[in-house]
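Taking it in order: structure first as structure tokens, then the write-up.
The other protein chains are all here in position, but one chain of the complex has been omitted.
In this document, chain identifiers A and B correspond to the written order of the chains, with residue numbering beginning at 1 in each.
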Amino acid sequence: MQWFDALVQGILLGGMYAQYALGMALMFGVMRIVNISHGDLVILLSLIGISMATAWGLAPVSVLIILVPLAVLMGWLLQKLVLNRVVGSDPLPSLIATFGLSIALQNLMLQIWSANSRSLPGHGIESQSIEIAGIYVGVLPLIVLAVATGLTWGLDLVLKHTRFGRALRAASADVEAASMTGINPRAVYALATAVAVGILGFAAVFQSLRSTVAPADGPAQLIYAFEAVIIGGMGAVWGAFLGSMVLGIAQAIGFRIDPGFGVLAGHLVFLFVLATRPQGLFGKATT
Amino acid sequence: MSAVTYAATDLPGVQVQRQTSSGRIAMTLALAGIVAVAAMPWWASTGTIRSILILCCYIAVAQMWNLLAGYAGLVSVGQQAFMGAAGYALFVMAQTFGINPFLAVFLSLLVPAVLAVPLYLLLHRLDGPYFSIGTWVVAEVFRLVCSNLPIVNAGAGMSLRVMKDYSAFERNVAMSLLCAFMLLLTVGGSYWLLRSRYGLALIAMRDNPVAAASQGVNVAKLRFLIYVASAVGCGLAGAIYFMAQLRITPGSAFDPMWANVAIFIVMVGGIGSIEGVLIGALIFFIADRWFGAYGATYFVVLGLMTLLVALYARTGIWGLISKRWDAPWFPIRRKLVDPNRP
């Protein structure tokens, strides 16, 4: 029963990680870029949300309604001002640029909000739980998982059935050929990053409701997103979602074995997948 | 020594010139610098020795990152894994098993070397930027493992109490000699490597890995060797740094700060050149002394500078200098000259 409980908690935790991983999978798929400040953006958005909620007494839903458009705008600006200048076959410039941005953001947040941990007041929702099959399950983690599933499903539909989705898939497959059909790669990139960071707006609200956030927490979120994407299999959005579940389960089970072992168990599962199935658990082998 | 004559055939007697006057001056200064570092106990205070030791560690770690990112195209943000691994190995050998600490410094290098082999085989499966995050995960794994491992005193860390058996002067002599050796190994070793027959292959690989592979450069093997060599170089810096600190904890041993330091130094100084590393290390060392007290603001500026260099000046300061003046300190080019035609 204890292990079944760990499994359930792991899946719920995976719902949180999926919200980080989707954007990373999307950006890597289309631009071959990893934004090292990915996790720092979650923290920045969280802290902005917490400050707004405290100052104006906003409910989490209102914070979400403000944060997501703000995140979309931040993603669009990030692409226009930084990433469009460093996208290309050489991974070095984009890594260095976003690495520098990450250091700057972390320390800027440290100055504005200090090193303290904060969380978003949830007005009771964070402590509610319901009993399912003898296990107590938190209402908030269930909402997080539902939102993550909805986001993954929605993103998958957008990629499959919309003009933007087709243009994005075309640019991922062969960016030069895409431009030969009239696609402006930079416009597609800007939209892709806007969507990727926009999803982090959801992640920010839920992260700061579920637990606490502090300016130095970003890198850990980046690493979890990365592990989820690699475990699941690169490219596909459902791969990132399922990879997040596996990572969440690994951490939850590891935590039951020994509280100091939780995060490490996730890392070890990642290394194990990399050693035995480098294309990811749900990815297709490339030739 | 620096010029080889090809005059056996009836071709004009062309010489391959590999040294320049700027290079000779720089080489003399560099050797004088290494001697000065080795002789620190006779001219510097203990405080100065500590500062210069840190500068030497910056140079060594940055040059190892430069070899990885600037030549092998492997952008690592997790070299602190090897610094911490060697540091811990030193502490365990010297403190727990009573091996002479100055011998243990060298023995501890086996640990990063042995770890780097399987790690590279794992990480090289990751595509481009994912490789970088992978190296970071490895450093995190090392940190978490050390935090849970009783033999290294878990999260509480270890102290190198055996150093009390040596006088302050003896310790200063040892640290100074180790620093000189570290510079010789990392900077001198890189220079030797770049001037050797591997040098041309490395430079070809830096400029265009695909073309280099088509010209017979074994890119995969060269990358592997550079990764292992860089692990050993970082390990040496780690062992010396933590020996001077006398204390090691999982947090300090695997501190991502070292990745910041290496990236800032190399990118601002100038990637793909030894000169750039020396310039960048000096700038960072001075900036750290002057502005380090500003804490977060200082790091915001460092981060933004790294960002701006990546966006607008990818060759860094040395790139801007060498565009204007052709006077390399560490020439690695081969230049054909005809002695009959001045």
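The criterion applied here is as follows: a residue touches a chain if its C-beta (ideal position, glycine included) is under 8 Å from a C-beta of that chain, and two chains touch if they have at least 3 such contacts.
Here, contacts and distances are computed from a predicted model.
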- Among "Aldehyde dehydrogenase", "Tol-Pal system protein TolB", "ABC transporter ATP-binding protein" or "Response regulator receiver and ANTAR domain protein", the omitted chain is listed in UniProt as "ABC transporter ATP-binding protein"
- Only these shown chains touch the missing one, namely A
- Out of A:54, A:114, A:149 or A:181, point to the residue that touches the absent chain in the complete complex. A:181
- Just name the one of A:173, A:220 or A:275 that touches the chain not displayed here. A:173
- Query: Where does chain A touch the missing chain, residue by residue?
  - Reply: 163, 166-167, 169-170, 173-174, 176-185
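In this section, only the chains that are shown with their structure count from here on.
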- Message: How many angstrom lie between the centres of chain A and chain B, each centre taken as the mean Cα position?
- Response: 34
- chain B contacts chain A in the complex at 69, 73, 75, 77, 122-123, 125-134, 136-137, 140-141, 144-145, 147-148, 256, 260, 263, 267, 271, 295-297, 299-300, 302-311, 314
- Task: Within their complex, state which residues of chain A touch chain B.
- Result: 28, 32-34, 36, 82, 85-86, 90-97, 99-108, 110-111, 219, 222-223, 226-227, 230, 234, 258, 260-261, 263-264, 267-268, 270-271, 274-275, 278
